[in-house]
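With one protein chain removed, the remaining protein chains of the complex are shown where they sit.
Order of writing sets the labels: A, B and C. Residues in every chain begin at 1.
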Amino acid sequence: MRNILEITDATKQFGGLMANEGITFNVGEGEIVGVVGPNGAGKTTLFNSVSGAHTLTRGSIVFDGQDVTQKKAHEIARLGVGRTFQIPQSLNEMTVTENVLVGALMHTADMKKAAEKVQETLELCNLAHRKDMLAGKLNVAQKKRLEIARAMATDPKLLLLDETMAGLTATERKDAVDLILKINRMGVSILTIEHNMDVVMTVSNRVVVLVSGKLLMVGTPEEVTSNPEVISAYLGGGSDTDE
Amino acid sequence: MLKTLFGDYSKKQLAIGAVLIVIALILPQLTKSLFMYNLLILIVIWSILGMGWNVMGGFCGQVSNGHSMFYGFGAYCVGLPLQYFGLSPWIAIPFGMCFCACVAWVIGKPVLRLKGHAFAICTMALAECMRYICVNMEFTNGAKGVNMFKKGVNPILFLQFKDPRVYYYLYFVIMLIVLAVTKILSKKRFFYYLRTIKGNEDAAASVGIDVSRYKVRAYMLSAAIVSLGGSLYAQYMLYFDPASMMTLNVSMMIVLVAVMGGIGTVFGPILGAIVIECLSEFTRASLGQYGGLDMVLYGCLVIIIVLFLPGGLLTLPAKIREYMDRKASKEGAAK
Amino acid sequence: MKFKRVISGLLAAAMVISLAACGGSGSGGSAAPAAEAGTGAAAEAEAAPAASGDVIKIGWLAPLTGTSAENGQQVTWAAEMIVDIINEEHGDINMLLAADAGLPNLGGAKIQLVEADTKGDTTVATSEAKRLISEEGCVAITGQLTSGMSKAISVITEQYEVPLVTAGSAVTLTDGTEDYDWLFRYNLTDATYIDDSYKLMDEANAAGHEIKTVAFLSEDSEFGANIVTVEVDKAAEYGYEVVENMTYAANSTSLSSEVIKLKDANPDCLMVAGYATDVILLMKTMKDQDWFPKMLIGQRGGFVTDDFFSALGADTEYVYSTGGWAPDIEKDCIASLQELYPSYSNGIAFNEGMSKDCADVLLIAACINQAGTTDSAALAEALKNPDVDCAQIFMPWESISMDENNQNTAATGVVTQVQNGSYVTVYPENAKNADAVFEAPTWSAR
Partner (left out) sequence: MSTFLQAIYEGLINGTVYAMIAMGIALVWGVMGILSFSQGEFLMIAMFIAYFFTTATGFPPVLALPLCMGVLFVLGFCIYKTIIYKALQGPTLSQRLITFALSMVLVNGMLMLFGGTFRTIQNTGMDGAFSIGPLVIAKNRIIPLIIAICIFCFMLWFLNKTRQGKAIRATSMDKTAAELVGINTEKSYSLAFGLSAAIAGAAGCALSYYYYCYPSVGGNFQLFGFIAVVMGGFGSVEGAIVGGMIMGLVDSLTGVYFNTAFKYLGVCVIFMLILQFKPKGLFGGK
C-alpha cells in the first residue's frame, strides 16, 4: 500500500515548550489513522504542522510524494489536504452553499461546475436542506458537517479531522461515523484526532498514541488497547468519556 | 455576462431599477441651478469612492482609514501630466488607476500583515506621510496645488466642459460601469475569496486561498477605483491642493459613505453617498450661519444612523418591516 | 433581505437604459456635447441676471466656521459696514459713494452683500461660489480668500465670466503664470510686501544697527509657500545672507525644534509667514526658550488678527508686520470707519486684517456705478481702469493703475510695529508716525 503521508522526526518548539518531538509515522492510501492522547499531548500542533499553519523546527513531512515541510497552508491545501478545526471556523456571514462553494472553487473558476460540486457535497454531508441558511445559525453538529463539506468540496486526497465527535449526541455521533466511513470508501485517506475511544477503535485501521509531545506507539486498535504502557499513560484513569 | 448582471432579480425589481435610472438621467434637466448639478456630481463621485473602498473594507474586511492617499494620487495623476505634458485625461485617468494599483501593491505587502485597528492606524499614518511628501515636493507644486483650467481647449479631449451636466452624464456612466464591474466580480471567485478572508483567515487558508496575495489584489482594485474617483473630482473642480484632498477627514468620509449605505453590499455606497452628500450640503446651506450647528447636527445624525442601523441604510426597510410585524403581532396578541 | 434585491435590481438595470440613452459608453461623450450646446447657452444667460432696478448682489465668501472663523467673521462685519454706508446717505463721511443713497448712476440701486461660509475649505468655497453665481445671481465675487481659494474660485468665475476681486496675495496669481481674464487685484502682491520688509532692514542698517543675516519660517501651505519663494529671491537682490529657511506643518503640535534651530542660526532678522494658530504657538515657544531676534517681521497672516493681541498680550511688543493698511494713515474717512466699526463687531477695533477685503467691496460698487450696468463685460472694463479719487478710499494708495494681469501696480504698503500694545506705522518715511525700535530687547529685559 503506497503511503499518502510520511511524517519523519517531526519536532516543533514554541520558545521553551517542546510541543512535538521526534514523531515518525505514515498514513497509507485509503487508510483511516486515529490520533489519540491526553490533552496537551501535541495532537493539534501536529495537525497544524501537517496542514502548514506552523512550520516544523526539525523533521520533514512528505505528502503524496512531495516534501511539504516548508510549504504554506494554502499551498498544502491545494495539493489535496483538507482539514477541519477543533473549534469550527465557519464563515458565519455566508450561507451554507457559499461556505462549500469556496471549497469547490479551489480547482475551477467556473461557477457552474463549482455549483454542481457544491450540490453533490451537500447531499453527501446531508446539508442540502439547509442550503440557504447562514452558517452562523447552524447547530454544533451541522457546523462540523459543514466544515467537512467545505473540505470535501476541494476533492482532497487526505482529510485531517480535528475532534469531529466532540460535543455531539449519540445519534449525531453515529451519523458522523457513517459519514467518515462513506468518505473513506470514496478513496479519501483520513487522519483524525479523537478523544472518544469507542469511535477511534471502530473507525481507524491504525492508531497513533501521543503523550506529552512524543510518540508512544503506533498500532492496530487491538494492539493499542492491550498495551500496558498506553493504558497506564492514557487509559489508566478510565476513559473520561461518559458511557 | 448579462445573466450574472441581471440573473437574480425579478422582473419587478428590474422595472424599478429602470425607473430610477430614468429619473437619475432626467433630474439635471429639471433644475437650472449649478448648485444642484454640483450636488449630483459630488454624489456620483462619492459613490465611486465608496464602492472603491467597499472592495477592501466591505468585501475583504480590511478596513483602511487612509484611502485619501489614493484619492489625492488620482487627482495628481490627472493634473500633473496635463501641466507638464499636456496629456489628455482619457490617457491620464487609466494611467492614474494603474499607478495607484502599483502603489497599493508596493505598500500592500508589508502593511497588510497587520490587522484591525493597527492596520487602520498604519494606513492613516501612510496617508499623512504622502500628504507631507506632496506638500513639500516641488514636482507636485508643493502646497500651491495644481490648476488644470486651460482656456479654449478641446472639451472632449481634455474633459473640460462648461456645462456641468455633461460632467454629470459622463460620470454617471462611469459610475454604472464601476457598479457593473463590482456586481460581476461579486459573482466571481475573486469576491467569494475576499469574503472568505473577511469571514476567517484560517478557514480561507484551509481551502487553498493565498490570503496575503488576495488581500493585496483587493487593495490594488480598491486603490484603482478610488483613484478613478480622485481623477474625476480633479477633472470637475479643475483645481486641487493636497490640503483639501489627502486629509484624515476625507478618508473617514469615504468610509462613512460605504458604512452608512451598507457595508459589503454592491449598492450600499451609492445610497450612502446620496444620503451623506445631501445631508452635508443642506445642513450647510440652511444652518451654515449658526457657526458650526450644521456640523453638530451632521455628527449626531451619523451617530444615530450608525448606532441604530449597523447594517447600513439598505437594511432600513427590512428593519421597518420587522418593526411593523412586531407591532402587528403585539396588537394581535393584545386583542 | 428582499429589499436588497429590489435596490440591486433597480440600479443594475441602469446599464441597459443609460447605454441606450447615451448611445453606448464609448461615444458617451458625443451625445452629451450636443446637449451641452443646447443647454450651455441657457446656463450662461441665467448666470448674468438682468440689472433689476432696486438690488445689485455682490457675492461674499469668508470662513464663518472652522479654524479662522473669528477672523472671517470680523472681516464680514467690516464688509457689511461698507455696504451700509453705500446704501444710505452719509454726507459726513468723505468716502466714495457715501454721500448719496445707493449707486447714483443706477437710479439709487442698493447693494446687497450675499454672504457664504467657506469653512476654510477649498472644496466648500467652490461649491458656495457656484451657488452664489447660479442661485443668487451675484454680479461679482469677493471675500476673505486665501490664495489657494482664489485660484479654486477663479476656475468658476472664469467659466461663468463673473469678476472675482481678491486680496489673496500669492504672486502666482498675478505674475501671468496663469492667465485670468476675470480676476482683479487691487491690493499689494507678496513682492511689494517683501520689498517693504527688506527696505526697512536697509533703514535699520543705515541707522547703524547690524542686520546682516535673515531667516525664514513659513507654513507649508499655499500662503507660506508663495511668500518664502519671493523672500528667498529678494534676499539675494537686497544682499542679505539667508542662514535658515524652514517650513512647518500647519496647526503643528510643537514648534520647539524650529525655535532650537533658530537659536542655533541666531539670525538678526526673522520673517514669519503663518496663520494665528502657529504664530501664537511660535511666540510662546520663543518666550519659553528665551530667544528673540533683533527684528521679527510677520508677513500679515496671524500677525494682523485680533487674536494675536488677545492671546499674547504684552509679548507682542516690538513685532513688525507688513501690511496694506494702518490706523494712522492720513485719510479722513478712516476715523469715521473706526468709530462706526465697533457697533458692528461688538467692540473689536477696525484693523489691517479686514481693510484689504472690504476695500474690494467698495471698489466693486464704485466700478458698477462707473459702468452704469451690471453686465459683466462692462463691469470688467470698469474694473480694469477705475477712475476713482483715491483720497476718498481708506487705503494708503495714491492712485490705481492696473497692469495687463489686472494687478494694481500703484498699491503701496506700510510696515507697522507693535509699540505699547498696538500697531504703529514705522515705514515708509512719508506715512511714518513713530520711529522703529530696530533692536528688540531680549525677553528678560522686557
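Here is the rule we use: contacts are C-beta pairs under 8 Å (C-beta built on N, C-alpha and C of every residue); 3 or more make two chains touch, one makes a residue touch a chain.
These figures come from a predicted structure and were not determined experimentally.
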Practice prompt. List the shown chains that the missing chain touches in the full complex.
Written response: B, C
Fill in: Hidden-chain contact residue, picked from the options B:Ile26, B:Ile121 or B:Leu157
B:Ile121
Worksheet item: Mind pulling the chain B residues that touch the left-out chain?
Response: 57, 63, 65, 110, 113-114, 116-118, 120-122, 124-126, 128-129, 132-133, 135-136, 248, 252, 255-256, 259, 263, 290-293, 295-296, 298-300, 302-303, 306-307, 310
Worksheet, complete the sentence: In the full complex, chain C touches the hidden chain through residues 65-70, 73, 220, 246-249, 251-254, 256-258, 260-261, 263-264, 276-277, 280-281, 284-285, 287-290, 307, 310-313, 315, 443-444
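As a convention for this text, only the chains that are shown with their structure count from here on.
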Discussion item. Using CA atoms only, can you tell me which chain is the most central one in this structure?
Written reply: B
Worksheet, complete the sentence: chain A and chain B have mean C-alpha positions lying a whole-number Å distance apart equal to 43
Response to the item:
The distance between the C-alpha centres of chain B and chain C, rounded to whole Å, is 34
Practice prompt. Using mean C-alpha positions as chain centres, tell me how far chain A is from chain C in Å, no decimals.
Written response: 73
Worksheet item: Which chain B residues touch at least two other chains?
Response: none
Practice prompt. Please name which positions on chain B make contact with chain C in the complex.
Written response: 5-6, 8-10, 12-22, 24-25, 29, 32-35, 38, 42, 132, 135-136, 142-145, 147, 149, 151, 155-156, 161-166, 169-170, 172-173, 176-177, 179-180, 183, 237-241, 243-244, 262, 265-267, 270-271, 281, 284-285, 288-289, 291-292, 295, 314-315, 317-318
Item to complete: Using the touch rule from the top, collect the residues of chain C that touch chain B in their complex.
Response: 1-19, 21-22, 25, 28-33, 35-36, 39-40, 42-44, 46, 64-65, 69, 115-117, 119, 121-124, 126-127, 130-131, 133-135, 148, 151-152, 154-155, 158-160, 170, 172, 178-179, 220-222, 224-226, 247, 249-250
Worksheet item: Mind pulling up the chain A residues that touch chain B in the complex?
Response: 51-53, 72-74, 77-78, 82-83, 85, 89-94, 98, 101-103, 105-106, 109, 111, 150-151, 153-154
